[in-house]
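The other protein chains are all here in position, but one chain of the complex has been omitted.
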Amino acid sequence: MSVVLPYLLSGISVGGQYALIAIGYTMVYGILRLINFAHGDVFMVAGVMMVYLSASLPLYVSMPLMLILTVIIGFAIERAAYKPLRSAPRMSIMISAIGVSYLLQNLAAYITGGLAQQYPTVPGISASVNIGPATTKVVTLVTPFLVIALVFALVMLINHTKIGMAMRAVSKDYDTAQLMGIRINAVISATFVIGSFLAAVGSVLYFTNYTAVTYTSGAMPGLKAFVAAVFGGIGSIPGAVIGAFIIGISENIVKGLEAMLGMAGINLNIGLATFSDAVTFALLIIILVVKPTGLFGEKATEKV
Amino acid sequence: MKSYKRVLALMLAMAMMVCVFAACGSDAASAPAASSAEAAASGDAAAAPAAAGDKVVKIGVYEPASGDNGAGGKQETLGMQYANQETPTVEIGGETYSVQLEIVDNQSSTDKGPSAAQQLVSAGVSVVLGSYGSGVSIAASDVFKNGGVPAIGVTCTNPQVTEGNDHYFRICFLDPFQGTVLANYASAELGAKKAYCLSKLGDDYSAGLCNYFKEAFTGLGGEVVEESFPEGNSDFTSYITNAKSQGCEVFFAPVSTEAAANIIEQASAQGLGMPMLAGDTWDSNVITGAAQGKDVEIIVTTFYQEGGNAAFDEGFKAYLNSDSTAMTNNGGNDMVAAVSAMGYDAYYVALEALKAAGSTDAAAVQAALPGVTYTGVSGAIAFNETGDAIRDTAYVKKANTETGAWDFVAEQKVG
Partner (left out) sequence: MKNLENKRGTLITAAIIVAVFLFVGIAEKIAPPSWNMLFMVLKKGSIYALIAVSMNLLNGFTGLFSLGQAGFMLLGAYTYGIFTIPAADRASVYQYFDGGVVQFALPVPVALILAGLVAAAFAFLIGLPVLRLKSDYLAIATLGFAEIIRAVFQWNVLGPITNGSNLLRKFPVFQSTISYFVVVGICVAVILLLINSSYGRAFKSIREDEIAAEAMGINLARHKMLAFCISSFFAGIGGALLAMYQTSVQASIFKSAMTYEILLIVVIGGIGSISGSVMASFLYIACSEWWLRFLDQETILTAAGRGRFIAVMAVIFVILLALMVFRLVRPKAKSRVRYGVGAGICGAILIWLIVFAATGQTRVPLLRNGFRMVVFSVIIMIIVLFFSRGIMGTSELPDLFRKRVKPEKEEVAS
């Protein structure tokens, strides 16, 4: 156990951060049937904004400001890039998402000059702590609890509020929901607001651990979070969270597999860690082929 | 016929773009030589009116300003820009030419590199400097060859850049040398028996350097654990755990600076407990910035030691402080990066070559280059038969985690 513990810890921590991004993906997909490729970049933009804001403002001002700005950006992206294409073919809106992602990355590259920015230290969660044989940051331990708390709040929101009911209705049947008098644009905006907020929270946790913020640092976590969402069954929030933890843990186990085998007396030395990303995608393909709706996905009602 | 209109609209938009382009291009070219470094490099539009002023010789700067190696490429370019500001003219064949730097961004990408290189050749440069990163240099090599333009590699350390090429030269040391120096240091000075080598997947620089390190280190009786991480990876905690759990005594990670910043942060948080070793890429203020106040021991080998030439250091710092853009490109402070010193030297080697050629003709410059010798701030430079600089010294330095600066450790030579 003591051998596996550090890898598990890293896996749970990074899994929790993926989970916060994955919720945004899965909610948007549930409602709009859109893979919001720009979501990972919203996460990155949140990180970049935090770097610049905290350079001139104290943390208790810059952090809420960053959260608000990220939410506004998420809202604005939906209004500017997705809403005009609501009646267009699904491929167009997905391409629009890719375009937004491209724009956000290039904008961030332009502003940061393409240089890695050092994320500010967040007091309380940046410190190191010892757990048995493993040393890690406090944020690693905080992440899973925070994720569970946020998910709990979100599930409450979806199940017990009016807007939550509207969201469920829209994701069940878009057209009928509209006919029933649900203000569909408000629901979609609310989805993006929640998704961006969680991505912003995720960025604080993620970049406190991995402090170099570059204009591409949203791409890989974004992609993996999406994979997590698909893995757990897209549209399902608990599914996304569990999928994210599975992805996070499995990628860290792959990274450490050789070392663990080495300690068990099996010396491979073939560089298995090479496949830490590839294994994520392999898992994805396997689950898609075996159970296309994901672990917790509802039966697909593919509209023709 | 909606599509007709659309094509028309697109053409119109293109025409507009070209107008702006022409407007900016042509007036930038007639700007005085002092600002020529920043002047727009836009092919023919820039070339024509320039002849109206005094004589101009163009030196191409083929460096990344974006992508993985953007940070290093910018610092290298800064050295050249500073040198250009310091010595904006050169005597060629008894006449004074003003030197104009043509700067393009190769985006650290082998598929974007060739067209960037062609841009330089088309602009009529006499010699090209660059690039930071060996892969892009190799990808552009044939473009320079076909264009008849010689190139001087500044910090591309892969042997394959110059090998078999008459037109590619290089002023820095090579990976086999650097790998050996590092292995010697790890074995002799740090007394390590087992080393952990971390390279980036798909990055020929870190893979190559790890390879040479491994060769030398196992030759000295050591043992090596090799691992690589995929691109876009920020989570190094498991790799650090691997190094610790396998009882390694030195952590060798010659990777790009942005990965390095993450590695340092996580190594400190997890209590790596062994020295970290890296090559010339880590000689950057990104590293010292990340290491400041952390519990890590970082040792690098490099081309140049800040303080090695007081006049250069002072001048370069003054240049950075006088120009806010330059300061930003240098990463926000005025620390002298080794690659800047190399860029500075490369510029003067190019001037020497132009003087020796006695003409701005690229072919003449290429013919003159093998015979050029120059003593720069990073040491004496002379080329051997493959076009590589004959260098036998690397500087070893250590990051001071209190001051956020580099401390000089030793000069390493390999017989």
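Which chain is which? They are A and B, in the order written, and residues in each are numbered from 1.
Please note the rule applied: a residue touches a chain if its C-beta (ideal position, glycine included) is under 8 Å from a C-beta of that chain, and two chains touch if they have at least 3 such contacts.
Computed from a predicted model, the values in this text were never measured in an experiment.
Peer 1: From the list B:Gln178, B:Ser199 or B:Gln366, pick the residue that touches the absent chain.
Peer 2: Checking each option in B:Gln178, B:Ser199 or B:Gln366, the one touching the absent chain turns out to be B:Ser199.
Peer 1: Of A:Val3, A:Leu65, A:Leu103 or A:Leu261, which sits in contact with the chain we cannot see?
Peer 2: For the chain that is not drawn, the touching residue is A:Leu103.
Peer 1: Quick one: say which of B:Gln160, B:Asn184 or B:Ser359 touches the chain that got left out.
Peer 2: In the full complex, the listed residue that touches the missing chain is B:Gln160.
Peer 1: Give me the subunit A residues in contact with the hidden chain, please.
Peer 2: 29, 33, 35, 80-81, 84-85, 87-88, 90-92, 94-96, 98-103, 106-107, 109-110, 113-114, 219, 223, 226-227, 230, 270-271, 274-275, 277-278, 280-282, 284-285, 288-289, 292, 300, 302, 304
Peer 1: State which residues belonging to subunit B touch the missing partner chain.
Peer 2: Subunit B touches the chain not shown through residues 1-4, 6-7, 10, 14, 16-21, 23-28, 30-31, 35, 38-44, 65-66, 74, 103-105, 109-116, 118-119, 121-122, 124, 135, 138-139, 141-143, 146-147, 159-160, 163-164, 199-204, 206-208, 211, 226, 228, 230-231, 325.
The rule is simple: only the chains that are shown with their structure count from here on.
Peer 1: Roughly how far is subunit A from subunit B, centre to centre by C-alpha average, rounded to an integer in Å?
Peer 2: Centre-to-centre distance between subunit A and subunit B: 35 Å.
Peer 1: Which positions of subunit A touch subunit B when the two form their complex?
Peer 2: Touch list, subunit A to subunit B: 3, 6-7, 9-10, 14, 109, 113-116, 118, 128, 134-137, 206, 209-212, 214, 216-217, 219-221, 251-252, 255-256, 258-259, 262-263, 269, 271, 273-274, 276-278.
Peer 1: In their complex, what parts of subunit B are in touch with subunit A?
Peer 2: Where subunit B meets subunit A, its residues are 65-67, 70-71, 74, 201, 225-239, 241-242, 245-246, 257-259, 261-262, 265-266, 268-271, 286, 289-290, 328-329, 331.
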